[in-house]
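Note that one protein chain is taken out, while the other chains of the complex remain in position.
Per-chain numbering from 1; labels A, B, C and D assigned in written order.
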Amino acid sequence: MSTESSILGNVSLSSDRLRTIALYVGLYGTAGLFLIPYWYMFATSLMTRELVYSEVPHLIPWDLTLYWYDYLLTSSLVVQWTGNTIILAGITTLVVILVDAMIAYSLTRLDWPGRRVIFGVIVASFMVPGIINLVPVYIIVSELGLVNSIWGVVLPSAANPLGVFMLVQFFKDLPEELEEAARLDGFSRLRIFTHIVLPLMRSALAALGLFIFIWTWNSFVWPLLILQSESMYTLPIGLVTLQENMGVTEPGVIMTSAVIASVPLLIVFLVMQKQLVRAVEMQGTTK
Amino acid sequence: MSKTNTTASVTFENVRKVYSDDFVAIDGFDATIEDGEFITVVGPSGSGKSTLLRMVAGLEEITGGDVRIGSESIKGVEPQDRGIAMVFQNYALYPHMTVRKNMSYGLRLTTALSEEEIDQRVRETAEMMGIEDQLDDKPANLSGGQQQRVATGRAIVRDPKIFLMDEPLSNLDAKLKVHMRTELQRLQEDLGTTTIYVTHDQHEALTMSDRIIVLNEGELQQFAPPEEVYNTPANRFVADFIGSPAMNFFDVELHGTTLVSDGFEYEIPSSIVDTITTVDTTSDLELGIRPEDITYDASGDNTITAVVEVVEVAGSDNFIHLDIEGSECRVRVSGGLKPTVGEEVQIAFDPADIHLFNAAGENLLAGLSDTAVPEVPTESEEAA
Amino acid sequence: MSKTNTTASVTFENVRKVYSDDFVAIDGFDATIEDGEFITVVGPSGSGKSTLLRMVAGLEEITGGDVRIGSESIKGVEPQDRGIAMVFQNYALYPHMTVRKNMSYGLRLTTALSEEEIDQRVRETAEMMGIEDQLDDKPANLSGGQQQRVATGRAIVRDPKIFLMDEPLSNLDAKLKVHMRTELQRLQEDLGTTTIYVTHDQHEALTMSDRIIVLNEGELQQFAPPEEVYNTPANRFVADFIGSPAMNFFDVELHGTTLVSDGFEYEIPSSIVDTITTVDTTSDLELGIRPEDITYDASGDNTITAVVEVVEVAGSDNFIHLDIEGSECRVRVSGGLKPTVGEEVQIAFDPADIHLFNAAGENLLAGLSDTAVPEVPTESEEAA
Amino acid sequence: TGFVGGSSDGIEYWTLFSGGDGEVMKSMVNEINDDYDFQINRQRVPWDEHYRRLYTSMVGGNPPDIAVMHSRMMNEYQDNLVSVTDEIGTEPYLTDVAQGGMVDGEQLAVPIDTHPLGLYYNKEIFEEAGLDPEKPPNTPDRFHEAAAAIIENTDYYAFDFPEGEYHAETMWMLLHGRGGKVLTDDYEPAFDTPDGRAVVQEMHDWVHEREWAPVDPTAGWEAWNRGELGMKIEGTWHVTIVREAGFEFGMTKPFVMPGADNPVTIGDSHTLIIPQSEERDRKRLENAIETIRLLSQQFNDRWGRNAGHLPASKAALKSDSLRTSNTWEQTLGVFHDMVNNDQFIRPPATPNVEEYTEAIYQPLDDMRAGNISPDEMIKTAVNGVEQAFNRR
């Protein structure tokens, strides 16, 4: 080792610094680009009509108004739609979690013939593009008299293969001894499920629940088909009805409705990001 | 299991366990555990220890044979009705319940006791275990030793006729393990409950139990008090498995009264020769001798020449690895002794300490040693 | 590091490591490791052992002081240019590469050797380690011992001046650990490469090393050959940490030539008293005595009365836990001895075996013992 | 109401009206609900989704009791509609318009309006360009002059016309004025003719040759709303929107195609239909028919006055309330004039209406965006229309 190597050391240090600078520029630059659509959305929703219709796009709403919000909140059922969406997403989430958790428990913890095959089929059903089924499911749902009923929306999405898949991974990690201890304590299967498995899997269930909640909140085509009365609409459908005015588009209305549709979820996202990240990670580790 | 049946002996009758993949985990197991005994089951990993225990608990089906508690078969009896309680390796405490709930849950579900009675029993047990201050904590907030105590307490509170413990101490660190070992031992002596204790740690087995069951590949190797297992192993497997560092083994042939191996010759008394010559062949024997039974740097007749290979310093003792013409031999010497590697040395051992095994691994001197070591069984409570 | 610098001594000069969270992991560490020495670093978890090693390897920056290999500072030298090779606790084998690729990867990246030369070196090393048949396997398909050999082989193949090993054996089971221990030891003797070996297992430290570095909370406690560490611990920490079962300690005061504790009195020779009385206070001392230095069932003067509490049977030896008026004391006795619990007994020990510590934990008899045990240092290769 | 209740009482009535005409329909329905002894549940379905939903509801066997339908859409549904020939008949309505609901002599749909295209213009810009704001550009020549003057004398665009579906209708309108057709009676494309080429060329030139209209329709729409665009082809409904834009406007006949001997406007009409359903009882059906009668007759003048569409009911058209209204003066008078003078056509009900319309307007939009030439446009559209009918 000599002066030579210490020069080398210096060089590598400064190239390190360069690399760090490039890293920061790259990451924060990309982050900035990512934020532009949001900014545009919020800014436009606060602009006056003149600004919205002006010839050049404005990024800074120097003339602020709450006109569009006022318009949407007073002349539409936005509040009710929000409530509907919460109820629908909430019920769907609960049903999915219950149904998926039950079968996941049965697949991981109970020994019965055919469970391997059933698990294989569930995994495979993951691949079915939902759109194939749109018409036949509609026919079946209307045969069952569930059109225009909340259950017509909830039930077709209640059997969620992804959820089963995620929960199976998690249930596998639950120590078998706990269940055995419970059996020695005289627990029935049902009691083990409700008193041991469900409480212990709380965080996994919460992660899955959040995922399902967001997914239901955002679903569009199916609720549109099933929910036929305006007072039952969910937020995404309702907002689309708003901007359809014989082909006329109002950017102010569009952006404001986009804000209204996304803000609740963005807030949920900020608050529960950890669980959501977990839910996504769960999927990544499933293969 | 009716309450009138108070004898908590456990009888295994030709018990067999085959897993669904046709794997035979336990085969032809016969044993009788007396009421109040502390029995340890040892054996290498996969030898079927847990399987045995879990069959008694009712967590695995019994494929063949029968297990009886007292005089009644346990077949068809629900786990919670067998009068047993189990302590698991990782405690299996319900993580979302307080210590109090952990301990009371089984009582609440399986007995008709009132809330107050349950509460009182839990409190008494917690006091006995020294965890009364932790009753309202969740298991995650307890130390390893406390968790262990809760797990044991949860078993005790149910006032079982039989304790089953599957490596209950293996998750503790060395110091705590020693401590809990003595604690469990005292407890069992106080309660007098029949206990079957699974471990793969021969140390625990030797220290704690009235009698030891040695299992290998699903078959019973020996069922005897600790000293007997140590001094008079039933076969080569037990001899090798029990004792640390392990016994030294040498392939030998018997020529007259001389054991001849590749590297040495060793004279044995004719009393031993008489015992051996009843067997088929005397050319395919194995000589076993424990490291602590070898005298290092001996002189006189019947000594063996060896070369020092490695010196292991272990503080209180040193272990010398010797090379006897290609066979390795470990000797325990006192901590002060530290020979140079390559040095040549004479070793010797008392014929009373040797073990001899035939090709099938049977201990040819088992009967002999039994008489030679009359103090076995000592203080075990077999007659209780 | 230029290739001409062939001396592989390692010098630590007032080395200091502060982690980004202002946590001082190593403080004022000074030591010199000679070329070819086998040095073990022991200490409890979190004491800074890995940190020390990783600074030498170049995986952590050195916050203060300097480390020199031979005569040149390693600061600013890239890890791969320091002439070191490291074996990690969990081996850190590349899971997606074959054994061959694992071993050749470093050579390919850092040397100008041709493919054939690399291949030959890998093959030679693999033969030396006995893994030539596994060269085309992936690490996941190897047993623990084989993985360990690959990890070591990967270090050896690079022909480093210094081996760094961070708990290389801690993932192996007990038997394999003993086996690999002697294997590594032999290997190091053959290659003569300076080795720094981190472990928290005092057994390994005592067995393997020329000298031992004992660390606690980032500070050097003692740097000496194994016997010295065992027989003449620099302080109470070392005394307690090294030796299993641990040394017994008693709080005592010196009255004249008598050590007075709550439960007993013990006479010591005046030569020892002279040494001690040079210290400030003689009322706040601790007496240490190892379990194997105690004579059980002694008679005569200067004996101590105790009650048997627990008997631990361990095969070759038994450990008796005694109660001396509230203080616990462990004694090692031979395997045959099995007293009844509750029995009263007399014990004794040789004043030459005692250790005395002041309130700061310093060993007051360190100098004395040094002369009393003249054979230290013995066969360590310090002068190489 | 809301989620938990659902809604099965009363007449289910699906409309696709939103915005201005949505409000009008709402108030009409509310009034009926207040004054009559049955209830109507009016459901507003998004414009895009209306027919998909209607069709799927019929597939699923739970259609509404009444739905709005454009008469050109009838073809797909005609086998599944309830005939009201006896209960309502064609008599009360403009003959031409009422014919849209007739299939094989059965009245399957009752019209409430017709909504042709007109040419709206910004009077303020006319003034600025030196044109007479009270002399609307109602012939091709006048239109041409006005556009040229606006380009010449102001900074504004001269003209704009719709994109999408109405882009195709605009072409149809211009083509028909020259005696052409979009489809033959056998549903073959009929616009690859000199007349067709002339129309397409003209539409192309508005944007790319004379630069009267901006390339991007959205830009045109926004400019119009800012008051920076001179003339715009839009439908009847536009009156409620342009009133909000805040400039003086007028409307005239959209006769902008040179060489059109019989200029026309085009307009479909909104009709009311009753899908067949097994679930519906007699009483309910009667109420549904009554509702249709009310909306298409009693309330029809209000529909014209407030929503801007030309009422289908003869009585409503003659009523004073309509004739004296602002809307009549601003737009409906002109539309009525065209209908009365045979300057009006309806797009016929054929199969695959939406598909072949899309096959035409997609290349038209593309041409306007400057991506393809008129010839390419025609070729693409001919292929597309053929494909739309040939697939099955």
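The definition used in the following text is that a contact is a pair of C-beta atoms (placed from the backbone, for glycine too) under 8 Å apart; a residue touches a chain by one contact, two chains touch by 3 or more.
Throughout what follows, contacts and distances are computed from a predicted model.
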Listed names "Acetyl-CoA decarbonylase/synthase complex subunit alpha", "Sugar ABC transporter permease", "Probable branched-chain amino acid transport ATP-binding protein LivG" or "Succinate dehydrogenase hydrophobic membrane anchor subunit", matching UniProt entry of the absent chain: "Sugar ABC transporter permease"
From D:Ile32, D:Val45 or D:Met58, residue that would touch the chain that is not displayed: D:Met58
Among A:Ile86, A:Val99 or A:Val123, the residue in touch with the chain that has been omitted: A:Val99
Residues in chain A touching the chain absent from view: 19, 23-24, 26-28, 30-31, 34-38, 40-41, 44, 54-57, 59, 98-100, 102-103, 105-107, 110-113, 115, 118, 122, 125, 127-129, 131-137, 139-141, 155-156, 158-159, 161, 164, 189, 193, 214, 217-218, 220, 236, 239-240, 243, 251, 254-255, 257-258, 261-262, 265-266, 268-270, 273, 276-277, 280-281, 283-287
In chain C, positions touching the absent partner: 57-59, 78-81, 84-86, 88, 90, 92-97, 105-106, 109-110
Contact set of chain D toward the excluded chain (per top definition): 51-52, 55-56, 58-59, 76, 79-80, 214-219, 222, 352, 354-355, 358, 362-363, 365-366, 369, 371-372, 380, 383-384, 387, 391-392
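Note that only the chains that are shown with their structure count from here on.
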Distance between chain centroids, defined by C-alpha means - chain B, chain C (Å): 31
Euclidean distance of C-alpha centroids - chain A vs chain D, Å: 40
Whole-Å separation of chain centres (CA-atom averages), chain C against chain D: 92
Chain D partner contacts - residues on chain A that touch it in the complex: 50, 53-55, 80, 83-84, 87-88, 135, 138-139, 141-143, 145, 147-150, 224-225, 228-232, 237, 240-242, 244-249
Complex contacts: residues of chain C adjacent to chain B: 178, 181-182, 185-186, 202-203, 206-207, 226-227, 230, 242-245, 290-292, 309-310, 312-317, 321, 332, 335, 338, 340, 375, 378-379
Contact set on chain A toward chain B in their complex: 175, 177-178, 180-187, 196, 199-200, 202
